[in-house]
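Just one protein chain is left out here, and the rest sit where they should.
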Amino acid sequence: MAEHPEMNNWKDKIHEIIFEADTPLGKLFDEILIVCILASVLVVMLDSVESIGGEYSQLFYILEWFFTIIFTIEYILRLISVKRPAKYATSFFGIVDLLTVIPTYLDLFLPGTRFLLVIRILRVLRIFRILKLAKYVGEANLLIKAIKASSRKITIFLFFVISIVVVLGSLMYIIEGSEHGFTSIPKSIYWAIVTLTTVGYGDVAPQTSLGQAMAVVVMIMGYSIIAVPTGIVTVEMAQAFKENITTKSCQGCSYSGHDSDAKHCKYCGSEL
Amino acid sequence: MAEHPEMNNWKDKIHEIIFEADTPLGKLFDEILIVCILASVLVVMLDSVESIGGEYSQLFYILEWFFTIIFTIEYILRLISVKRPAKYATSFFGIVDLLTVIPTYLDLFLPGTRFLLVIRILRVLRIFRILKLAKYVGEANLLIKAIKASSRKITIFLFFVISIVVVLGSLMYIIEGSEHGFTSIPKSIYWAIVTLTTVGYGDVAPQTSLGQAMAVVVMIMGYSIIAVPTGIVTVEMAQAFKENITTKSCQGCSYSGHDSDAKHCKYCGSEL
Amino acid sequence: MAEHPEMNNWKDKIHEIIFEADTPLGKLFDEILIVCILASVLVVMLDSVESIGGEYSQLFYILEWFFTIIFTIEYILRLISVKRPAKYATSFFGIVDLLTVIPTYLDLFLPGTRFLLVIRILRVLRIFRILKLAKYVGEANLLIKAIKASSRKITIFLFFVISIVVVLGSLMYIIEGSEHGFTSIPKSIYWAIVTLTTVGYGDVAPQTSLGQAMAVVVMIMGYSIIAVPTGIVTVEMAQAFKENITTKSCQGCSYSGHDSDAKHCKYCGSEL
Partner (left out) sequence: MAEHPEMNNWKDKIHEIIFEADTPLGKLFDEILIVCILASVLVVMLDSVESIGGEYSQLFYILEWFFTIIFTIEYILRLISVKRPAKYATSFFGIVDLLTVIPTYLDLFLPGTRFLLVIRILRVLRIFRILKLAKYVGEANLLIKAIKASSRKITIFLFFVISIVVVLGSLMYIIEGSEHGFTSIPKSIYWAIVTLTTVGYGDVAPQTSLGQAMAVVVMIMGYSIIAVPTGIVTVEMAQAFKENITTKSCQGCSYSGHDSDAKHCKYCGSEL
């Protein structure tokens, strides 16, 4: 980041510390923030365990207020230092920042609302913002690109899976009936998904011969068609990675996405 | 669609609305139809849930007749507007259209036949017809092409899996016996499929040491050989996708494996 | 098959019918044999189901003798018509043919030995011989080639998996102990395999917090490392299929496994 003469402004300084990852202070800030986030998430988790939560509830209460105050200060500093506070406040991370701070304050007025307290666990999402600045960006973008490229094909696949599961689930509702746990069509569809995805809880399982034969069909189908999303993503990833590793750049038009065996630029025809 | 002078015929108009997706009216028709299909499927599902079905049975009854009448009208309009009604009536979607309308009428004469009522869930398949006209066609065709190309290899694989499962299932029938839940060979084969596909309900599980050792073999086998269908489909997809993006052929050196965005041959540099 | 003048020998005729699939009689023989094999396997299966086996035991007994006599005649004819009977008798299929016929005869002398009767289910393997003659040969060979090429890498992977499972299973034996179902190290290793392969019966499941934390590690490991065999097989398949689809044949040395973009034979250098 180039240093501007008028940069000694304190707002810019804060912006640099909070939003940059390249400066020593920015790096330190990120590291402290990650520790705080993970610690506060751990507190929320342990607080929910009855055997622990009861004993240390005093400690957890203090820690929670400690983290909440830190995150509140951080939120306010972010609001102050960005150029367009409204845009930050309505962005995904702005909302997450606010959402994960509010429940502790609300607990003063509406104590005991478990749902509100659990919202604080969303803090775990805040780590993604820090990752955004780090060395993983390139690789993550590659993955996102491949997943986006395959999203339409995956949608078709999922639509197909849902149709199968609705039809087969309804069929099982007729075959097995409510006396064997298939009490309604939605429940039977739930079973079909549990089986097709090879999760197999076993809380609902076919008991008639015909039902077990049907279940076998669903299982073998699930075991085979997992090849479809895997194939789609693999091919798109191969494509995305390939485009990424080709570094030869055309001298005519400066395009750099050439295949490794290309001798001429495919856009302007000049030799590479 | 080119406008013909004699097109002001009302049959053609209906045909355009029902079968075309490019005109505003055709699009609107498709959208309304999708909503009706999904709503009617939802009604069938919720109707089967005892706690809901009882309370709202009056409402569901009315809604069901509402959708049935709409779909009946649609079916008749389709029959009238197509050139060869017999062909439509005996086509896959023609049969689905009829099948999903009849049960409600039959319920008047044969009330309470749960099996008939569940047939209405097949309406979910009707959505595929509308998708056929939409932007997903190209991608879906690509997937179908890849799956067709790999179908013979998958058949060999499935035949191999079934043989393994029959032999291993029978072996487990001898090892574990009916006192541990392996009451017959078909039941033992059912267990072998549940295990090989990694579903693992746990309703039947080996209890002797030898049986558990055998189960371990089946599990590791199932965990490893899933690579086979995945590999087959991935390779065929890579092939199908590759063929899809390469249709242009170079006039200079007749090489035809160009990317879809290439303007020059990457081998000889001549324009495409 | 070229007709020889001395072919009117009855042995050759039998050989042609039994071992050839191209002649009408050979084809008919194969088809009848497949039906007999499947029917006899079905009889063995159903016979083991108590509710069915009891009622139709008379019928199954007659059918079993019918199939046994047919397969015995077939076995004798095979022995007579092949040039080297000893080699056939000691081949894999020769042993299967004999093994699946003997139990019925032995049952006359040693009635009630369930183990012997179940051996008859190995008849299902005989279908592979008929497939060997059919149109699936090429594709099956391709698959076998790819699996053979990846077998050494898969072995390394399986050895790695077994080591993990032994160490993690033993760890769980200490953590959970026999009071939570982990009664011995082999049992704990069994649990580790059930979990790593994502089968998850649930007959043994961790109950302490530490045990569940360990289980989470095993699950995520199992979920991730399945990518390894899949990757190996996919790459080897891509290689095997690629070699297969290249049909260009060199005029210099008649080698036909060229890459699709090769301009010169890679063995003798002559232009393609």
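Quick notes on this structure:
Think of it as A, B and C in the order they're written, each chain with its own count starting at 1.
Convention: a residue touches a chain if its C-beta (ideal position, glycine included) is under 8 Å from a C-beta of that chain, and two chains touch if they have at least 3 such contacts.
Values in this document were obtained by computation on a predicted structure and should not be read as measured data.
Within the complete assembly, A:Leu131 is the residue of A:Ala89, A:Leu131 or A:Met221 that touches the hidden chain. Among A:Val44, A:Leu63, A:Val82 or A:Val101, only A:Val44 touches the chain that is left out of the view. For subunit C, the residues touching the chain absent from view are 152-153, 155-157, 159, 163, 166-167, 170-171, 173-174, 178, 183-187, 189, 195, 198-202, 205, 209, 212, 215-216, 219-220, 222-224, 226-228, 230-232, 234-235, 238-239, 258-259, 261-271. Within the entire complex, the positions of subunit B that touch the omitted partner chain are 198-202, 230, 234. Contact between subunit A and the absent chain runs through residues 41, 44-46, 48-50, 114-115, 118, 121-122, 124-125, 127-128, 131, 136, 139-140, 142-143, 146-147, 154, 158, 161, 186-187, 190, 193-194, 196-203, 222, 226, 229-230, 232-234, 236-238, 241, 260-261.
Convention: only the chains that are shown with their structure count from here on.
Rounded to a whole number, the gap between the C-alpha centres of subunit A and subunit C is 41 angstrom. Of all residues in subunit C, those that touch two or more other chains are 198-202, 230, 234, 261.
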